[in-house]
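Excluded from the complex is one protein chain; the other protein chains are retained at their positions.
As written, the chains take the letters A, B and C, and residue 1 is the first residue of each chain.
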Amino acid sequence: MKKVVSGADEAIHDIPSGATLMMGGFGLCGIPENCIAAIVKKGINNLTCISNNAGVDDFGIGLMLHKRQVKKMISSYVGENAEFERQLLSGELEVDLIPQGTLATRCMAAGYGMPAVWLLAGIGTEVAEGKEIRNFNGKEYLLEMAFDADFAIVKAWKGDTQGNLIFKGTARNFSPLMAMAGKVTIAEVEHLVPVGELDPNEIHVPGIYVHRIFQGKDYEKRIENRTVRKKG
Amino acid sequence: MKKVVSGADEAIHDIPSGATLMMGGFGLCGIPENCIAAIVKKGINNLTCISNNAGVDDFGIGLMLHKRQVKKMISSYVGENAEFERQLLSGELEVDLIPQGTLATRCMAAGYGMPAVWLLAGIGTEVAEGKEIRNFNGKEYLLEMAFDADFAIVKAWKGDTQGNLIFKGTARNFSPLMAMAGKVTIAEVEHLVPVGELDPNEIHVPGIYVHRIFQGKDYEKRIENRTVRKKG
Amino acid sequence: MALTKEQIAKRIAQELQDGFYVNLGIGIPTLVANYIPEGVDVVLQSENGLLGMGPFPYEGEEDPDLINAGKQTVTTIPGSAFFDSAMSFGMIRAGKVDLTVLGAMEVADNGDIANWKIPKKLVKGMGGAMDLVAAAKNIIVAMQHTNPKGESKLLPKCTLPITGVHCIKKVVTDLGVFDITPEGFRCIEYAPGVTVDEIKTKTLGRLVIADDVKEMVV
Partner (left out) sequence: MALTKEQIAKRIAQELQDGFYVNLGIGIPTLVANYIPEGVDVVLQSENGLLGMGPFPYEGEEDPDLINAGKQTVTTIPGSAFFDSAMSFGMIRAGKVDLTVLGAMEVADNGDIANWKIPKKLVKGMGGAMDLVAAAKNIIVAMQHTNPKGESKLLPKCTLPITGVHCIKKVVTDLGVFDITPEGFRCIEYAPGVTVDEIKTKTLGRLVIADDVKEMVV
């Protein structure tokens, strides 16, 4: 059990150009900041990214887009990113837009060893084009395939040296599903603790799914849409 | 949000004879003792029980079998129960034996709004008879249907008045899956606490899935197979 | 006078029942949370993985790990729970959410909705909208009755790529409240100061006026 690596550079050292990556996070919430920085530094390209969103121009996956490292995005919503728009319109970037619940469930299917799932979303829309449709109990469902990702890259709140992960708040989102789905799963954590410190009842992703883990650093945790109310 | 009921009698008051019940627990671990006692007292019958096991002669679902309340068991393993054996051989009881992972996943499918799932277990065996088989990526899978249960009855460790549930140890097993799958879900808990006492990061079953909850009492928590080692 | 966005939200809030689990979309639907009637206890679901969403945080109390599906900073109420996105859409798909309120670009008189894409302009993606409309058992649309050009958004057929078919149950616009029925949009309430004739003029889809149509109370 030697899962702990020194940092993001070591964790992502063998990700080749052309790889398919799952990347956790919803908007900028819960994104693997350290690994994204290391991927940008390493300069690999032709990547396929399965991620609910594509970051913003100067943060998150937006940094990878800026360096033109991404060949294809598989996402549910990509509307926060001018560079993304430019690359898409110029044909430099492919994009596969799929419903958010379908995205989540196709990740889950991979982690649960299910090759495909029957889902409601998209029936009667262009999402259904070319897909098998079947009626169960009077409702129509689409057959959607499990994702197949070379690497899953997630950020967790706490993790132990065995790879057990715990997420915080809505930073959980897609990350546990992706962690369970990757052929190789890399987790960066805000708090890396010795085994035995986490309550086994509270683990969101058991260590069996996690291959590499490291203590992350310098988290910016940028807020995309700061919304507040006045006191009083 | 008036989910809290006075006890097992009120929680199960409208379960009719002929209903299909999911009942949490693995062996005797994590079984809804209070609800079982109330069902035995109420004397309804012709029940279909979806439960991994059928209890032992004088505990768990065995108590319902003893009163001949069960028409059909849907289980993965039923080998601890002489009365069960007698009723099965005499034709009084139907039994549908299905692989344990298939049982769990058919519960999960119901809670996740998936009508059916593709699963590996049973390919090439009598379990596959009459079922649709499809090859995905070179492996064969069976199409297995989501369960449809009128009531799910589970025991949790902690619960709040909103119905949020937390399980302890291996008493978790099928219970969260069933809690999410029932049309009406009844939870008995060892510790009923006010809302706000449970950490929202640690909830196993969000309250949206739970319709009735009550503080259980007099838990026996019988151990089926006590195995120990000597000190020293 | 046509309703303000706040009044649309307030009218929709009247549809809330005690014990409802509710998913509110981005825009006008988000405002519904401000008008939950006294004595009605509802739990707000945010599809990025939260049940029990509370109001926006006070300034300085924002938590980057706590946002809603519109990526706004939010808070939680006691009794909240976090979960992953598969469970979130699982509970939507399984019909556990009692009411979903969404914005729309177009609604057709058969209950179809279009709210995710304008061809030739940039496609931002459907997010969770297609999952919500395909699975929610009770969907109300909150929107302006007409687009900025003054064209009806209540149509005989959607002209934009649709998000879901036969799924909308009710539409609340700045002009009135409409049930979707086999006969098309059935106007059951008109906004104060709005005439049924104005509604007829501005509705392109099939429209029937309920016999007991009445002025909206907001």
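Just so we're on the same page, contacts are C-beta pairs under 8 Å (C-beta built on N, C-alpha and C of every residue); 3 or more make two chains touch, one makes a residue touch a chain.
Treat the numbers as computed from the prediction; the structure is a model and nothing was measured.
Peer 1: Who does the absent chain touch among those shown?
Peer 2: Counting the whole assembly, the omitted chain is in touch with A, B.
Peer 1: May I ask which residue of B:32, B:159 or B:176 touches the chain that does not appear here?
Peer 2: Spelled out, the listed residue whose C-beta touches the missing chain is B:176.
Peer 1: Determine which one of B:37, B:123, B:145 or B:184 touches the chain that has been left out.
Peer 2: Of the candidates B:37, B:123, B:145 or B:184, B:123 is in touch with the missing chain.
Peer 1: Which one, A:33, A:80, A:144 or A:160, makes contact with the chain that was left out?
Peer 2: A:160
Peer 1: Could you list which residues of subunit B touch the chain missing from the display?
Peer 2: 26-30, 52, 75-79, 85, 88-89, 97-105, 107-108, 119-127, 157, 167-177, 204, 221-231
Peer 1: For the chain that got dropped from the picture, name the residues of subunit A it touches.
Peer 2: 1-2, 110-114, 160-162, 164, 180, 194-196, 200-201, 203, 206-209
The working rule: only the chains that are shown with their structure count from here on.
Peer 1: Tell me which chain's centre, taken as the mean of its C-alpha atoms, is farthest from subunit A.
Peer 2: Of all the other chains, the one whose centre lies farthest from subunit A is B.
Peer 1: Roughly how far is subunit B from subunit C, going centre to centre by Cα mean, in whole Å?
Peer 2: Their C-alpha centroids are separated by 37 Å.
Peer 1: Provide the C-alpha centroid distance between subunit A and subunit B, rounded to the nearest whole angstrom.
Peer 2: Taking the average C-alpha coordinate of subunit A and of subunit B, the gap between them is 33 Å.
Peer 1: Let me have the rounded angstrom distance from the C-alpha centre of subunit A over to the C-alpha centre of subunit C, please.
Peer 2: For subunit A versus subunit C, the centre distance works out to 28 Å.
Peer 1: Residues of subunit A touching 2+ other chains?
Peer 2: 105, 119-120, 167-169, 172
Peer 1: By residue number and range, which residues of subunit C touch two or more other chains?
Peer 2: 82-83, 86, 90, 92-93, 135
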